[in-house]
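Missing here: one protein chain of the complex. Every other protein chain is in place.
Let's turn to subunit A:
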Amino acid sequence: MSFTTRGFSGRRREENPRLPPGQTLFDDWPVLTAGPTPHVDTADWELTIQDETGTDHRWDWDGLLALGVEDVTVDIHCVTHWTKLDMAWRGVSLDKLFQDVESEHEFVMARSYGGYTTNLPLEDLLDGKAWIATEAEGDPLGPEHGGPARLLVPHLYFWKSAKWIRGLTMMADDEPGFWEQNGYHLYGDPWKEERYW
């Protein structure tokens, strides 16, 4: 890269190999949402996976937790250039939810309370790669961070980790979700800087 900005040396020289290109380390946890924060009570909360036959597989809050929660420590990368390393999460692996779901479809639309959507390939949700997260850093997930439950897909930019998750719909083809229709990349690999299209 031949381009430099006169006088700029940069202050934080994270040489951390876990930092994807264009990212800066943050200790705090910023919020990025297109609208107001929805407030959802666990008593009313429900998660459904809809397969191609139109069948809804449903879990309420206790049903979700009964599948078994696990602790995961992962790095998260937001498209607005911040990264948090070693975040401690607790949640239910999507492998457990998909044990009961038969589908030929390869894509998933995640749907949230409040209307947010985001698309993902099914294989990016399975094999220990994704969770329905209910806690972060030892506390129940607050509403501004997507509580009571959000999707957690740490290997993709964080807008894929849909807050206030309420359902997953199986899709035959990849279709853009909310931010994807508004200019964000269809897939969102932080290591390839797939921010926008």
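Keep this in mind: a contact is a pair of C-beta atoms (placed from the backbone, for glycine too) under 8 Å apart; a residue touches a chain by one contact, two chains touch by 3 or more; residues count from 1.
Following the convention adopted for this analysis, contacts and distances are computed from a predicted model.
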| item | value |
| --- | --- |
| Protein name (UniProt record) of the chain left out of view, among "ABC transporter permease", "Electron transfer flavoprotein subunit alpha/FixB family protein", "Ferredoxin-NADP reductase" or "Ferrous iron transport protein B" | "Ferredoxin-NADP reductase" |
| Full-complex contact with the absent chain, from A:Gly63, A:Gly128 or A:Gly183 | A:Gly183 |
| Candidates A:Gly10, A:Gly54 or A:Gly68 - the one touching the absent chain | A:Gly10 |
| Listed residues A:Arg58, A:His81, A:His105 or A:Lys192, member touching the removed chain | A:His81 |
| Those residues of subunit A which, in the complete complex, touch the missing chain | 1, 3-13, 21-22, 24, 28, 30-38, 40, 44, 80-81, 113-117, 144, 166, 176, 178-179, 181-183, 195-197 |
